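Before any comments, here is the structure.
What you see is part of a larger complex, with each chain still in position.
Labels A and B are assigned to the chains in the order they are written; within every chain, residues are numbered from 1.
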């Protein structure tokens, strides 16, 4: 039996309900999904890697098929090391599409055995991004509509 | 064990190497793929449904997991009847993306249990479409780069 393993890469700074929805809808497609938090040395993240990891682990505590990991390399190199045969990504807008197409085609060129699989975000999540969430936090606005409850309540207590 | 069945709908008038590539790359994702030829009463097709079915069956003759069928209903209604839990589609350009997003969101709204799964076409197939192939045939041009060999040789003998 082939086991279908997918990597869902991102910086998740922070994880949003849009990310959450894509993963839950992708569960029937795969046998295992690895949520892989990319650590980019160049960019200071808003939330620490420990906090980002802790939150995502808590959200998927009851899902045996979902793992959480961090990586600091090309996404495709990381995926190769895990044995995954799929990358999972969400598509929100045609701007997203153009960006994802470039990344997807580079990855395909570097390592053809791994396929990128896309789901469309739900209409009501189309405008949600980590960037927007950080912007709202910066000005002490309410992000409870945009991130999972566990993240919202901690942000509410610590950052606002 | 959950069986992953996907419907790959289209008019395939005719089937191109772009369609062929998407299906072959999707084989590792699913346990069964049903290539479903949509028959639209309003539009006269260029090739008969018998010819389109025959060609696709011949191309996938050696693939047990691939079935070929026709339907004359909403795609999502057809998918529901087959027991499929997935629709499979290829994305070529951002124009494609906008079109597919609308269809995908309507389908999700009509029947949330079925997920649409997208693959990006390979860069070298981005510009290939059934419409372009028909246009070239109409002017007796050479379509052998754009359709599978079996279709190209028959078109060459019968239409040019």
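Here is the rule we go by: contacts are C-beta pairs under 8 Å (C-beta built on N, C-alpha and C of every residue); 3 or more make two chains touch, one makes a residue touch a chain.
The shown structure was predicted, so the numbers you read here are calculated from the model rather than taken from an experiment.
In this structure file the homo-oligomer totals 6 copies of one chain sequence, with 2 depicted.
In this section, only the chains that are shown with their structure count from here on.
Look at where the CA atoms of subunit A average out and do the same for subunit B: the two points lie 30 Å apart.
Those residues of subunit B lying in contact with subunit A across their complex are 2, 4, 25-26, 28-29, 85-86, 91, 94, 97-98, 100-101, 104-105, 108, 115-120, 122-123.
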